[in-house]
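Removed: one protein chain of the complex. Kept in place: all other protein chains.
And now, subunit A:
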Amino acid sequence: MLSHLAVLQVVVPLLAAPTCLILERARAAWLFACLACLLSLGISIALFMQVEASGPISYALGGWEAPWGIEYRIDALSSFVLLLINLVAAAVIIGANSSLTAELPEPRHSPFYVLFLLCFAGLQGIVATGDAFNVFVFLEISSLATYALVALGRDRRALFAAYQYLIVGTIGATFYLIGIGFLYSLTGTLNMADMAQLLPGLEEQRLVAAAFAFVVIGIAMKLALFPLHGWLPDAYSQAPSMATAFLAASATKVALYLFIRMYFEVLGQDAVNALFPVGKLFLLLGAIAVILASLAAIRQNNVKRVFALSSVGQIGYLVIGVGLGNALGLQAALLHLFNHGLIKAALFIAVAAVVCRVGGSRLEDFRGLGRAMPWTMGGMVIGALSLIGVPLTAGFVSKWYLVLAAMESGLWPLVALVLIGSFIALFYVWRIVEVAYFQPRDGAAVSEAPLMLLLPLWAMALANLYFGIDTSLTVGGSEQAVNFLMGSRP
């Protein structure tokens, strides 16, 4: 079975989903989903170690070798991203039962687990595959599941948020598909590695340009890159809290992964930039996203929205790293992809714990929680410190690399931007901390969140501290990925 780990990584959650639907009873479905996620986490750890030890794994689905069949390709980049998604999914699913009990009527629980597993499997499928069309299929699975997850939110506005996201997401996926269609008509293959070999030296420049443009814009919509981010704050603030925790930590990260894969490996950074200045555009859009989204986050009254808008800003940092185009910038982007996933998982699980006990996530709901829910707020503060980028947290490491990369390119304004962005983050985080610790709670007493929510919250919070101190795994993993990407297309 060891040689099949690559495909089992995706197949386990994919087949666990229909099984959960048959199980029907909420508790049984939850236990089964936990089992599937933990198994998947084990597989991702094994794959990560296997890739680190002996290089990329190629798996021919159906026994048909690429490019005729579909190839699963686990290399340094994909195993790194898979590890992140699995860590977050395991944390979220363990806490999901307690959070759902407080948020959703019981009959909606087992469909939640089904959709969660589908979304999880879809995201992993995008990362594991080496086939450009297979990406689209799994993009559809994860997107459809995400729309339904958002629509499950208890407010009626959740339906509208899901609908908005559905429209934008479908346009994005269609753009990607059109781009892949053009690439297929140019190369006659759907395999990424094969495509990367055939693309240079093609004569039909207009068609190549259109293909690039559609792929890039399509992924940018999924990535919620400014100014295509309109769907994100509503979707994240309306979805059930644990769904938000998972999506915020993984969905946009996978979109960025896909972008990096297409941009550096398949299309080729230089080839794309010869047609459009994508790198410069990304620097500009990323910078605007950091400033505008962070400023917007200060004015929000709902903590979920604060963190959702902060996500839009953090995506700005990620694309800045990609836009710099040098090895250090890419490494900063990958590091921040991983660390920001952990940060947002911790923060949104903390919000879920608050919603579970208090019933809402408005700023005034947090009054006095520092005393009433010390463990929850403690975990949240660690996540928040990491978000700001305080030394000894994971967030510091990735911002440090981003600053180094900007200095290497001689772009001093970017260094200033990172500092300003962190300063604004301090501002909007402080508003929450102030309310929680320095304002008295009135009304009924609130008890600490259930253990099953504190466990994943603290696992994520401690991960933020751990990866802030011992960076060998994250820096090493991202470095391998960068070497692999930059080496494949010098």
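Just so we're on the same page, contacts are C-beta pairs under 8 Å (C-beta built on N, C-alpha and C of every residue); 3 or more make two chains touch, one makes a residue touch a chain; residues count from 1.
We take it that contacts and distances are computed from a predicted model.
Candidate names were "Multicomponent Na+:H+ antiporter subunit B", "Putative tricarboxylic transport membrane protein", "ABC transporter ATP-binding protein" or "MBOAT family O-acyltransferase", and the UniProt protein name of the unshown chain is "Multicomponent Na+:H+ antiporter subunit B".
In the complete assembly, the contact with the undisplayed chain comes from A:A145, out of A:I43, A:I74, A:A102 or A:A145. One chain is missing from the display, and on subunit A it is touched by residues 1, 4, 7, 11, 14-15, 17-19, 21-22, 24, 59-64, 67-70, 105-112, 114-115, 118, 121, 125, 133-134, 137-138, 140-141, 144-145, 147-148, 151-152, 159, 178, 182, 184-190, 198, 204, 206-207, 209-211, 213.
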